[in-house]
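Here you go, one structure.
For this view, one protein chain was removed and the others were kept in their places.
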Amino acid sequence: MSALETPTRAGVADASVSLVAGKVLNLPTAVLALDRHPDGKRLFAACFDGGVYEVTLETGAHRLLGKHSSYASGVQYLPRADRLISAGYDGVLLWMNPAENKPIRTVAAHKFWSWKMRVSPDERFVGTVTGQYMAGGYKYEPAAESEPSVKVFEAETGKLRWSLPHVPPVLSVAFSPDSRYIAAANLMGEVRVWDLETGKQAAVWTTPDFTCWGIIKSHLYIGGIFDLMFSPDGRDLLACGMGPMIDPMAGNGKQTWQRFAWGEKPPRKVAQIRDADAGAGLMEILRFHPDQKLFVMAGRLAQGKWNTALFDNASGHLLHSLDTKMRVTDAVWLKNGTQLALAGMTSQGKKKDGKYPEFGHIKLFDLQRT
Amino acid sequence: MTKDNEPIEGMGECKTPEHTMHRRLFLQGMMGAGAASLMSWNGLFAMNAFAAEAKKQDKHCILLWLCGAPSQFETWDPKPNSIYGGPFGSIPTKIPGVHFGELMPKCATIADKMSIVRSMKTKQGEHFQAINLLQRGAEPREPFVRPTLGSVLAQQLGHLDSPIPNFILLDPNPKGNEFESFKAGNWAGWLGAQYGPVRAGGEYKLVDVKRLADTTTQDFEQREALRKFLTRKYENDRASAAASSQNAVFSRVKGLMSCADLFDLNKVNPKDRERYGPGNFGLHTLLARNLVENGAPFVMVANGMPWDCHVFQHEVYQMLVPEVDKIIYNLITDLEERGLLDKTLIVMMGEFGRTPWLNVARGRDHYPDAWSLAMAGAGIKRGVVVGATDDDGVDVTEKPFNEKNLFATIFSALGIDPYAEYEEKDIATFYRVEEHAAPIREILL
Partner (left out) sequence: MQFRLRRSGFSYLQQRFPVLILALLAAMLSPVCSQAAETAHVENPDAFWASRVEPLLDKQCLKCHAGVRQLGGLDLRSLDTILRGGDRGPAIVPGKPNESRIIQFILPKPGEHMPPDPKKQISAEEISVLKTWIALLPAPKSKLASVASKDNAWVPDYLAAYRHTFQTHEIPPPKLSGSAAIDWFLQTDWQRDKIEAAKLCGDSAFARRIYLDIAGRIPSRDELKLFLADARGDKRPRLVARLIASDDYPRHMREVFDTVLMGRPTDKNARARADRGWNAFLEETFRVNRPWNEAVRDILVARSTNGPGRGADWFLAEQNNSHQAIAEAVAPVVFGMQIKCAQCHNHPLAWEIEQRHYWGLVAVFNRSKNVETETGPGVAESAIGGFVNFANLKKESQPAMLAFLNGKSVAEKIPGANDKEIDSPDLYVVPPAKEGQKPHSPAVPKFSRREAFADSVTHDNPQLARAFVNRLWADLMGRGIVHPADQIDSRHRPSHPELLEWLAHDFEQSGYDVKRIVQTIVSSRAYQLDSKPAGKTTPLPQSFARALDKPLSAEQLLHSLWIATGTKVEPSATAEMERTFVAKFPDLMAETYNPSLQQALFLTNSPVLDDLLKPAPGNTVAKLMALKSNEARVREAFSAVLGRTPDAVELQQCQRMLAAQSPEKGVKNLLWALLTCAEFQVNH
């Protein structure tokens, strides 16, 4: 219906980009996080089985580099140090040398899961977020944290730099492009930003549009901000997830991103996905294209037409969308932005002929401009 | 259409002439209310016939109704080594060699006080039908409506004239899709409205529990006696089920007014409340404990359908399972401390289990083929795990049990004849548990 609000601007957006499906690499287990090696030949995948794998783009062959005792949920490659850092639902951070098959360092970061882990662009810091949703009130408001929800480690030494407070569960984390700020957001839509030089909180606000409280089937909170991303100029912070649902067990909230001028006092929402562009389903990942003019948001399709879409950075309009037929958990731009790798999973299946069906996938797409 | 003077062919269980007659009468309609019309004014003040009967032993039952269907993997039957196991691990329990899901640390310490059935295998994978199956203990056979577990226990364990209702349903949630539809239905079935639940909790507050200032006890008694008389007269003249239900609820008014504090959420002990957790399921379980302590025969605690996690299963279970872990632990230890555990059967179950395989919405779907439940207290052995599933939890490998086995177990544990024939008038031949299904002997004392 936004078309009604902006009838004269309809069609303004650049309709000339599209994603063309290419190779599909299958893995025996779901991929929860993905990164790339700058050589353009290798990907790194964090998986359901706890494994952190190196995946060869050409052949799809995969090699185990490290193992968590529960789901591996984060993986980042540090090009300058030639190190790989992974995180898992075991609360552990692993440092690896991708050339070798064994961890260099193990840090027990949290008592509960690492929901998400990111490395600052300057490679100095590793940010990881945690927190178990525990009943804190009659309406099942989340209880206060029992351990720091946000931790920042030094990438080089593995030493804890900051322990930062939040309300668990904290689901997403992001570093500013200048590596000075870290942002983290939780189930309740509360976003906090800290200055990494002082450890002081620089901004805090709550958006109600990613969370719902059950009225149909249950009394509890469902949803949250599943990924955060600073704009290339660092001024704005984008959040994604899905909108409130009538029936919280239906998983059909609106596919949503919102953009905030976080430096303003108070922080202000400056843009959000247009109603007409959005279907329904949880959005789990936001990534800017290297040219900074567009970004990709992806996740799951519950209703509508797409689970992966490209948006124009300036207008926020949807440029192109497609249904990748899987839940997308992570996205990585390859080859200077001419290729997009999407990682994720399809539903687990029953054993067939004594084998478990492969349900982890990395799908490659070429970005075409005309 | 079958002509009504012919026997019904092929109905299997309908062989006897008596039953043919029952059936035929039913087709024509219920038999008249002749017997009841002997009721007189004087009878109103006489002692209730049921109360005079020495009541069975002092037994109670609490059903923690985990509606929506909880996952066996995150609770009683973890499969940490399976590809389907999910992100939560398992922990050892007080029973050597037996593990629970890691979200149940407190129950693990009292595993030796409960029994776990890991081999439930039922046939209904849709909520509404499965709720009916697990609440009534048999498939529907229309147009007869089988009473729910609570109604049977209210009749078998309760006293019609006790101040505390015989069947209390604590469920704060007015909604809940299929459970909501179930709740709107007929709980007591052929037993009659007096065995239906009194619903309280959450939005179902019991207000208007104080007698009006200018109404004396005598006013209260006399006008209620007259109301009851007129309503009974109406019921008898017109074979009215509505009148019968109205008298059933009014008959609870006086007793309830005398024990209304037991339902007052603001009057629970704050220390107890802290132990049971702040959520409404804990609070209502605590009420259930207090009610049983004060003589309630059957209390069912529910909270909508929160366990139906087709989406965000792990995200929700990380909260729900620790909550229920704490609740079960405290309920069992409290009852034991009070010497009530041997008299009180606690049943913890939903309507089926969840699929081993995870879906793309981070959830598990409906799975009746292999699931788990737990029991503790009256008539139940301590520290027994019965039945097993395969390495992936896909199928039962040992001792499958269905809803009929379960109901036979519950009745046996409470000293109630599982195979008694219902002697309600005008219905076909039904048994408390059909098909003479065996109880789960492994867990019965």
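Just so it is clear, A and B label the chains in written order, and each chain counts residues from 1 on its own.
The rule is simple: contacts are C-beta pairs under 8 Å (C-beta built on N, C-alpha and C of every residue); 3 or more make two chains touch, one makes a residue touch a chain.
None of these values were measured; they are calculated from a predicted model.
Across the complete structure, the visible chains that the omitted chain touches are A, B. Summary of contacts with the chain left out: across B:Q246, B:T333 or B:T397, the touching residue is B:Q246.
Among the residues B:P165, B:G350, B:P418 or B:P439, only B:P165 touches the chain that is left out of the figure. Only one of B:S162, B:N186, B:T397 or B:T429 touches the chain withheld from this view, namely B:N186.
Among the residues A:I222, A:L286 or A:A302, only A:A302 touches the chain that is left out of the figure. Remark: the omitted chain is touched by one listed residue; of B:D219, B:E274 or B:E424 this is B:D219. Of the residues in chain B, those that touch the hidden partner chain are 1-4, 6, 9-10, 12, 25, 27-34, 41, 123, 125-126, 139, 143, 165, 177, 184-187, 196, 198-200, 204-212, 215, 218-220, 222-224, 226-227, 229-231, 233-235, 237-243, 245-247, 249-250, 252-253, 256-257, 360. Within chain A, the residues in touch with the undisplayed chain are 1, 3-11, 15, 18, 246, 250, 276, 279, 301-305, 320-323, 325, 346-347.
One rule holds in what follows: only the chains that are shown with their structure count from here on.
Spacing of chain A relative to chain B, judged by their CA centroids, is 43 angstrom. Residues of chain A that touch chain B in their complex: 29, 48-49, 69-71, 89, 112-113, 132-140, 142-143, 169, 214-220, 222, 247, 249-251, 282, 300, 302, 326-327, 344-351, 356.
Within the complex formed with chain A, the chain B residues making contact are 68, 83-84, 87-89, 172-173, 175-177, 179, 277-280, 282-283, 303-306, 308-312, 315-316, 318-320, 322-323, 356-363, 392, 394.
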